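Note that this complex is displayed minus one protein chain, with the remaining chains in position.
For reference, chains read A and B in written order, and residue numbers begin at 1 within each chain.
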Amino acid sequence: MTSNWITTRAWLLMLPLLIVMIAIIGWPLVDTVRLSFTDAKLVGTAGGFVGLDNYVKMLSGANFQRTLVTTTLFAVLSVAAEMVIGVLAALLLNQQFYGRSVLRALMILPWALPTVVNATLWRLIYNPEYGALNAALTQIGLLDTYRSWLGEPGTALTALIVADCWKNFPLVALIALAALQAVPRDITAASMVDGASAWARFRFVIMPYLAGPLMVALVLRTIEAFKVFDLIWVMTRGGPANSTRTLSILVYQEAFSFQRAGSGASLALIVTLLVTVLAVAYAALIRKSAGAS
Amino acid sequence: MERRSLTATILVHAAALLLAAVILAPVVWLFIMSISSTTDLITKPLRWWPETIDLSRYGVLLSSVANSAGEAFVASLFNSLKVAGMATAAALVVAIPSAWAVSRTPSVGWSLYAVIATYMLPPVALAVPLYMALSALGLLNNVFGLALVYLTILAPFTTWLMKSGFDSIPREIESAATVDGARLDQILRLITLPLAAPVMATAALFAFLLAWDEFFYALLFTSDQRAKTLTVAIADLAGGRVSDYGLIATAGVLAALPPLIIGLFMQRALISGLTNGGVKG
Partner (left out) sequence: MLKSIQTALLGATLLGAALASPAHAETKINALFMAQAAYSEADVRAMSEAFTKANPDVTVNLEFVPYEGLHDKTVLAQGSGGGYDVVLFDVIWPAEYATNKVLLDVSDKITGDMKTGVLTGAWTTVEYQGKRYGMPWILDTKYLFYNKEILEKAGIKNPPKTWAELTEQAKTIKDKGLLATPIAWSWSQAEAAICDYATLVSAYGGSFIKDGKPVFQSGGGLDALNYMVDSYKSGLTNPNSKEFLEEDVRRVFQNGEAAFALNWTYMYNMANDPKDSKVAGKVGVVPAPGIDGKSAVSAVNGSMGLGITSTSKHPDEAWKYIAFMTSQQTQNQYAKLSLPIWASSYTDPAVSKGQEELIAAAKQSLAVMYPRPTTPKYQELSTALQQAVQESLLGQAKPEDALKTAAANSGL
């Protein structure tokens, strides 16, 4: 078998996948680019060429800048919280205690709960009149009067982050736990003998094992958080006063509610570009940290 | 394991209890809401356990009476099953040969990275042309159309998982068989695929869960019982106008059951899939 034939065979085997990907991802993406230079409506008018108008209009609009800040805040805060809580939970699950295997099994629950169900559940919990959060906090005595968690700009985004974090930190924990289990016993034991502090042990002995898997989780979660739609759509629809409106919601509004396919497409591409930059930056970071360790 | 002081042991157990409470409380509360009467759910102070257990909402949602709310819900349940099932099967069909090819032919590996990179595309970047295309093909509000669109998410993901699965099967087994004169299709069918069965199962589970969870495309591309999936049905219920919180919770419990069962029983497979993919990138 010549290597030529092997390569050809590989391409042939990949053909179905490539055809599908070009049909449902490649072509739509190219068409989105085309649309972004037109004033096409969603249904009916095909629209004419308008150059960079859509991009200028979208980028200079106050809506876009504010939404970008909101999206970034949501992504950074929720992913950071998920990472920290996830690693702490993994360290705990790596200890010995009664019922450890049961708790490890339960960790899968939030992750398996469909996102829309999770959003609905938290929306009910945050209900200002009959929600469980208000009831619980009042009954413990932490709260005097019921609060409008999703109705105040100060708490709405935090409330969304908590809901997102609850669903996703267990995933981080499970990934980190698997990595922890790969840390050889004798290394930790040796560092104990050396009298290293708990923090130093974590930082210099355990962390190198965690870094790789966590980095991948970090990248995937950040990209997902940046694209967030379902959670916000179900819980707040971007309110109050647009304080939780993210980029995906803004694109939906522009392209589908207002039916401006052209400017919606340009906005979608701006979002795509931002996610790409993010991913490339991360990839560089991963390569660097892989080289270091 | 090192010996711990008593304080440390107590602390660890306390932390474990806290973690268990954090994980369980919302899920349990969802279930309690689904079996509480509306009166119990809107009393102040709130009752944490219903006075009488009310299972009637499960009957309402699972009823098959023609033209009822239950019929609509059950229809969306079946739509979700159909769409997720078809999309998973299609994803595996295209993913398995390409994942194997890339695993055995590193020189074409770059194409896989191109495929995986599409994972970061926000669905909004594809939604408008996909909408127009489905419309032109008459595939809007259609389970086949939606399953096709779900391939945009499932195909890259399953290919990625399958590739790391094939990587862990030693090539030597295959080359030994080649020397014995076996044809490629025989090798794949008799040796590689059986060895890769666990990975395939994991990939299928993941794909199914991803499709079951999907909301954005379903919201845009379906309009009624003929194709509307569970996630959209639930979002409709929770949209603000239904005031029976228990009914919303019941729908949530029913929609969550299949993935929760898969999650609890297939735990080991799922986690190994996650970490394999995670560690190897």
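Methods note: a contact is a pair of C-beta atoms (placed from the backbone, for glycine too) under 8 Å apart; a residue touches a chain by one contact, two chains touch by 3 or more.
On a predicted model such as this, the values are computed, not experimentally measured, just so you know.
Colleague: Just name the one of A:24, A:40, A:79 or A:150 that touches the chain not displayed here.
Modeller: Once the missing chain is taken into account, the touching residue is A:150.
Colleague: Quick one: which of A:54, A:71, A:253 or A:266 touches the chain that's been left out?
Modeller: Missing-chain contact among the listed residues: A:253.
Colleague: If you put the missing chain back, which residues of subunit B would it touch?
Modeller: Those residues of subunit B that touch the unshown chain are 38, 42, 67-69, 72, 131-132, 134-135, 138, 140-142, 220-221, 223-226, 228, 236-237, 239-243.
Colleague: For subunit A, enumerate the residues touching the unshown chain of the complex.
Modeller: Here the touching residues of subunit A are 41-44, 128-130, 145-146, 148, 150-153, 236-242, 253, 256-259.
Keep in mind that, in the parts below, only the chains that are shown with their structure count from here on.
Colleague: Just the number, please: Cα centre separation of subunit A and subunit B in whole Å.
Modeller: Distance between chain centres, rounded to whole Å: 16 Å.
Colleague: Across the complex, what residues on subunit B touch subunit A?
Modeller: Within the complex, subunit B contacts subunit A at residues 1-2, 4, 9, 12-13, 15-16, 19-20, 22-24, 26-27, 29-30, 33, 41-42, 44-46, 93-95, 97-98, 100-102, 104-105, 107-108, 111, 115, 117-133, 135, 148-149, 151-152, 155-156, 159, 184, 209, 212-213, 215-216, 219-220, 230-231, 234-235, 237-238, 245, 248-249, 252, 255-256, 259-260, 262-264, 267, 270-271, 274-275, 277-279, 281.
Colleague: Touching residues of subunit A toward subunit B in the complex: what are they?
Modeller: Residues 6-7, 9-11, 13-14, 16-18, 20-21, 24-25, 27-29, 31-32, 35, 42-43, 89, 92-93, 95-100, 103, 105-117, 119-125, 127, 129-130, 132, 135-136, 138-139, 166, 170-171, 174-175, 178-179, 189, 192, 212-213, 216-217, 223, 226-227, 229-230, 233-234, 247-248, 251-252, 255-256, 261, 264-265, 267-269, 271-272, 275-276, 279, 286.
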